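Note that one protein chain of the assembly has been removed; the remaining protein chains are unaltered in position.
First chain written, first letter: the chains are A, B and C, and each begins at residue 1.
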Amino acid sequence: MENLLWLIPALPFLGATLLVLFGTRLSKTLAAVIGVGSVGVSALITLLLGIGFLSARPAFYHQEVWQWFSVADFNPSIAFHLDALSMVFIFVITFVGFLIHLYATAYMADEPDFSRFFACMNLFVGSMLVLVMADNLLLLYLGWEGVGLCSYLLIGFWYKEPANGYAARKAFIITRVGDTAMAIGLFMLFQLFGTLNIQTILAEAPEAWAVGSQMAVIVALLLLGGAVGKSGQLPLQTWLPDAMAGPTPVSALIHAATMVTAGVYLIARMYVVFELAPVAQLTVAIVGAVTLLLAGFSALTQYDLKRVLAYSTISQIGYMFLALGVGAWSAGIFHFMIHAFFKALLFLCAGAIILTLHHEQDMRQMGGLRKSMPVVFWTFLIGAASLAALPLITAGFYSKDQILWYTLAGPGGNVWLYAAGLAGAFITSIYTFRMVFMTFYGESKTHVSHPPGKRITVPLIILAILSVVGGFIELPHNFGHVVLFSDLLAPVLPGITAGKILAANEWLFQLLAALFSLGGVFVAYLFYLKSPSLLRSVKRSGTAMALHRFWHTGWGFDALYNTLFVQPYVYLSNINKRDVIDSFYTGLARVAEGFHVMFSQTQNGILRNYVMGIVVGAIMILTISLLL
Amino acid sequence: MSTTVSMEAALLLAGILFMLGLISVLIRRNIIFMLISVEIMLNATGLAFIVAGTRWVQPDGQIMFIFILTMAAAEVSVGLALILQIYHQLKTLDSDAANFMKG
Amino acid sequence: MELTFYIAAAVAILSTVMVITRYNMIHALLYLVVSFLAVAVVFFTLGAPFMAALEVIIYAGAIVVLIIFVIMMLNMTQEDVQREKEWLQPATWVGPAILSAVLLAELVYIVVAADTPAAGAVVAVDAKFVGLALFGPYILGVQLSGILLTAGIVGAYHLGRQKKKVIHRFLQERSAAA
């Protein structure tokens, strides 16, 4: 069983290689078969492994493929380590990835660069799998950067548009800023532990560090730097909304289901380090809380369907960070899984809408799609309900409620964090249903060409089902008490217990959360469906409009970074294009040339100058001999 | 015949004459003037030798003067021949006109 | 005798200054003769009467006359004098004058600073000693002088000969262009 481990990432890589090598010569069908098939087989192997894993319940599977290199006791391997945490991740990556690939064969059917698209997608899935299965941080870093590369290639897939290229580079560069912090973290870890093997570090860290030791805090913060970069959290979140420039399946794959959750994975994977550094862990929670609010407000003001979803992604990952930050490890991972289902679903629905409306992404140009696209409408509604965490029926409710509960009641809990989470839930409902109402209700504004085909609707339906039933594997203990998921993770991640006093009143807070999300739906209904005049009156207010603009541009972070970093860098580079140091050497050459001109005056055939030279020489010699 | 001429003064005279000749070489463009100036300088040098010879009561200074004299005579004859030649070729006595190796 | 020296020195300097400031070549040469004569007097005061005689005969006589002959051959006119004037602008002579002044100052410093034992009275070195030394230890120099003079004669003859116009190779391009 263990020996199959390497196949999971290797198959997508193989698919990518084949597509790169023979891409231009393959027919679209064959390219699709390779592209989808490689991920599909990976998913099957994952399933096989998963069944084995769940039945035998070993601590982990481990396979060393080969020793990467070995220098003076630094021996990272290409080795895979599969435990419950990675299991959840590879399950989501391969299955959701497979569905998205399947969907993409229809979505990208008219694209001339079909095989290039699938090559990048496969490479992406492969890198992501390496990331979550790596047994050491260096291999994880390989996957980490590979994911960044693929996001660059896929966001800039339609490369002829310079704006897309800009978005792609922005994504790569900003995430790389985070990666740099992480790399420094790796240097420190290596210096302290002499290895980058994750399990070794996790085992030895508690002995090496006291709780709250400065080193632990610094390492944890550096790792957090990497995580916020990849996961689009404050302060490195600005790349993610722009990343919607890529084709929609890319958005679904990279920016909803998998890549952006790499940060969540990293923090969960290195949880020991964070537990040893409470300050850093609190920072994780605060970053999550602030991000989820900021992104939520920004999502409220977007008109581009995909940008709303992008901001909602940032916001939802904020929830995961919040969960990790308060020590509710399994809740964060649970939310990751559920989020992957419904966010992929939402993105794919959005893609179906965009495709049907001839690449129209502005929600103001949509409306009334409920009738013309019933399948998409219903699945989108399920996804939206899950995102808004409508109580009882949706998976999103159970995962988000768990996070909110532990934010308050957990040992790292805190009223302020809880309040932020609750407010976020409220905003989430508003923007989610604003989206639903604007898109599917009201009168139709754009002509609908042809309804989406089977290859598009089947993944939607599967994901919609998962978005609903996914929640039932983990129910709160006063309500069914199903703990399948946290049991699965229990050997890997520590559990969490709620405070006794609050635990008695858990139902109260569940009710509160439910009320907030329902309230949000109601507000959206009020503003966008029932009485749009209310919205117009708000819009007349100057402050509201200013706030709207501010939120619309993502709290001005882009402008800030632009003036703070980009422009000075470009300016610095441009003024020095001719290399100021070189002017020293050319200056030196000029001086020599000057002497040349001067001295050649004494040899130019004019007799007096020769004499003059002799005289000057005589004076110099005399002077020197007098002085000495 | 005994005098008390100060040797320093005599050397000074030689120096001044030499300088005047030198200035003349430097400022004149006319080749004949330059030749004349060279004569002045040679003469000044001869004077310096005489002074030295007198100072140490040795004949060598005067002998040097005789050699200088000989040399000056030869130099003037060759120099004047060259000047004639230059004048015939260039139709001018301007020494700057002969700067064919201008750098 | 000392007074004679100083007067002669003053005359020499003055006349030399006149030489180098004249525009007319003949005037300059006449001053040059005066300068040489003054120097001859100086020689005399320094106890070298024979040298004084040689100075007068060869410098003031032969050499200057030779130059005058050449000048006469060249047909100098008033235009040449005028051009000489143009060439001798202050801009051209200030620099060299300063340089020479510096050199002179250094020479003076050397002469004055060196504390040589004061010389006694001037003792004439008469021509006989000179002659003995010349044909004694310096005989080689005398022979070399002879060769030099011969070479001078041959060279002057060769160079000064008015051949049919021979253009030096440096000048060929120039004349071709002209």
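The definition used in the following text is that contacts are C-beta pairs under 8 Å (C-beta built on N, C-alpha and C of every residue); 3 or more make two chains touch, one makes a residue touch a chain.
The definition used in the following text is that contacts and distances are computed from a predicted model.
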The chain missing from this complex carries, among "Thiosulfate oxidation carrier complex protein SoxZ", "Multisubunit Na+/H+ antiporter, MnhF subunit", "Sugar ABC transporter permease" or "NADH dehydrogenase subunit M", the UniProt name "NADH dehydrogenase subunit M"
Chains in view touching the one left out: A
For the chain not shown, which residue from A:L5, A:L82, A:I100 or A:A183 touches it across the whole complex? A:A183
Among A:F172, A:F347 or A:F380, the residue in touch with the chain that has been omitted: A:F172
Contact with the hidden chain (one of A:G50, A:G194, A:P278 or A:G519): A:G194
Which residue numbers on chain A touch the omitted chain? 20, 23-24, 66-74, 78, 116, 138, 141-142, 144-146, 149, 152, 156, 159-160, 162, 165, 169, 172-173, 176-177, 179-180, 183-184, 187-188, 190-194, 204, 207-210, 213-215, 218, 569-570, 572-574, 576-577, 579, 581-582, 584-585
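In this text, only the chains that are shown with their structure count from here on.
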By number of C-beta pairs in contact, which chain pair leads? B-C
Cα centre of chain B to Cα centre of chain C, whole Å, reads 4
Return the distance between the CA-based centres of chain A and chain C, expressed in whole Å. 97
What's the distance between the Cα centroids of chain A and chain B, rounded to whole Å? 94
Chain A: positions in contact with at least two other chains: 608, 612, 615
What positions in chain B touch 2 or more of the other chains? 22, 26-29, 100
Complex contacts: residues of chain C adjacent to chain B: 1-2, 5-6, 9, 12-13, 16-17, 19-20, 25, 28-29, 32, 35-36, 39, 42-43, 45-48, 50-51, 54-55, 58-59, 62-63, 66-67, 70-71, 73-74, 80, 84, 87-88, 92-93, 95-97, 99-101, 103-104, 107-108, 111-112, 116, 119, 121-125, 129-130, 132-134, 138, 141, 145, 148-149, 151-153, 155-160, 162, 165, 167-168, 170-171, 174
In the complex, go through chain C and note every residue touching chain A. 95-96, 99-100, 102-103, 106, 109-110
For the complex, which residues does chain A have touching chain C? 608, 612, 615-616, 618-619, 622-623, 626
